[in-house]
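Only one protein chain is missing from this complex, and each of the others stays in its spot.
And then chain A:
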Amino acid sequence: MATRIERHHYDVVVIGAGGAGLRAAIEARLAGKKTAIISKSLFGKAHTVMAEGGAAAAMGNVNSRDNWMVHYRDTMRGGKFLNNFRMAELHAKESPSRIWELETYGALFDRTKDGKISQRNFGGHEYPRLAHVGDRTGLELIRTLQQKIVSLQQEDKREFGDYEARIRVFQETTITELLLDGNKVAGAFGYYRESGEFVLFEAPAIVLATGGVGKSYKVTSNSWEYTGDGHALALRSGATLINMEFLQFHPTGMVWPPSVKGILVTESVRGDGGVLKNSTGKRFMFDYVPDVFRKQYAETEEEADRWYTDPDNNRRPPELLPRDEVARAINSEVKAGRGSPAGGVFLDVSTRMSADVIRKRLPSMYHQFKELADVDITKQAMEVGPTCHYVMGGVEVDPDTAAAAGTVQGLFAAGEVSGGMHGSNRLGGNSLSDLLVFGKRAGEHAASYADALTARPKVSTRDLETAVETALAPLERDGGENPYTLQQELQTVMGDLVGIIRRKGELEDSLVRLAELRDRVAKVSATGGRKYNPGWHLALDLRNMLVVSECTAKAALEREESRGGHTREDFPTMRPDWRRVNLVCSLDGDKVRLEHKPVPRMRAELIQLFDRAELAKYLTDEELAEFDALAEEAK
């Protein structure tokens, strides 16, 4: 082979350096494993920094009535009962410990009067539950984990004389292929973005923590990195994806100026008192409370306003409905011609709080609007609209160990790249806690998997050669299309045909267009050399974006109901029989195969945490009869 390939040996390789990846790496290193962290960007730039609101954990610091059971109920409710119940349970139980642990790493959360971690209200959470630092919680989280890794490196330096003895960060490195030995993970192949040189990590256990797929959409809050790499790597190595039809469109992204379209406006703007108005000045959310939530939300503006100061005796304002509901409501208002000039609606804090309070509680929003849009949010309303934000779907995993399902062994997934935890819709704040809880579990189980192996899987030379050829192909091919053009077309297809509101005809059309794109992407070419060449990098990412988009479109066409992050105009209601179905994607050659698989059934003591009246909205008659039988037994 003519090409030089740098080789490294590790016990655990973590792909992705956001919250989940770093937490997994910390755990693997604490378990004594030689660990590599691979990051597409510089260390500490991952998309986790964009999380603003906070990390949900039922610590009960602000309202002592909060506990894991309430959090569990909120999560299941938010996900419309499609969540993997065990993941939701583990998440609700373990997130307080994961947050407290961060304090021992040096995190500085905002405090309550008695010196505990302060918690704030957020959409879909019954009690104030989000540990936060102003509106830059994600940054605090990533910095804390980054600094913890540095402190572990300092320990290793003292012990072994080398910072990188047991944990090393490979910055600006992209993995293009996972290499297997039979069904076992043997290594990961990729390139250094900086030099374009190839690198092979031989490792028996790999943790995927690559985040989401938002870059396949035109309007998104996600950065260039979000190309579904982990999803595609998992598929190609024999793992399965679930719930790929569920994408969360965050209701409030900036809509003006055009260059920042999609950038997030944190939900805490609403949690702290911001209200949504249409062009006639009406607080329209009161018209959009769905029946399943009717009981928990205020019916008048007066009651809603009282809730901010007296949450125990009033119901919450409808601006704090789960994200899917708010996104759909904004979409309807704009479609009905009651939108703002730039095609969004108005989000107003200026008439609700004093300028000082706004600047204190929402500093980065103040900053963001001032600098990017020249809007002073203490004086003017913001213009906002839905933006593609998060994919609920992802790698199907074992809830306890985060090990990927399917045929592959030694592959683990945590954070946004994994699926199941959030069901059909994720609650704000559940992402930061999700990545801590399952990041830790993935790291721990990847380490013990590596321990249990009797022999190290080997990378085959042929696989390696194929990986090199595939990676070099766009550079060596002449006359193919510009990767940027193809990316824009893909984004248009997904944004227009597989967006917030979906229709059968459009989804079918999208599959045809994606198939065409697939042929063109196979012939993409990149100009320039291997050294820091973004055109080449994008050309390689495109095939990942494409296969993942195909999963989303296929699953969206299959699921004939509307639930959470999946809205079908032709099937506008939720259907209990579909609640029992997970759509599972796998790869058959290079074709996406879609299968139905039953959603795991909640254990008796967990389902009994809910009211019968509430369950009746989600469950089939048959399931309800079983529930009644359980209730009878319990008496």
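Simple rule for what comes next: contacts are C-beta pairs under 8 Å (C-beta built on N, C-alpha and C of every residue); 3 or more make two chains touch, one makes a residue touch a chain; residues count from 1.
Criterion: contacts and distances are computed from a predicted model.
For the chain that does not appear here, its UniProt entry gives the protein name "2Fe-2S ferredoxin-type domain-containing protein", which is one of "NADH-quinone oxidoreductase subunit D", "2Fe-2S ferredoxin-type domain-containing protein", "Aspartyl/glutamyl-tRNA(Asn/Gln) amidotransferase subunit B" or "Roadblock/LAMTOR2 domain-containing protein".
Listed residues A:225, A:245, A:319 or A:396: the one in touch with the omitted chain is A:225. Residues 41-45, 47, 49-50, 59, 96-97, 100-101, 103-106, 108-111, 114-116, 118, 133-134, 136, 139-140, 143, 147-148, 150-151, 153-154, 157, 162-163, 171, 194, 223-225, 256-260, 263-264, 364, 367-368, 371-374, 482-485, 488, 526-529, 531-536 of chain A touch the missing chain (whole complex, contact as defined above).
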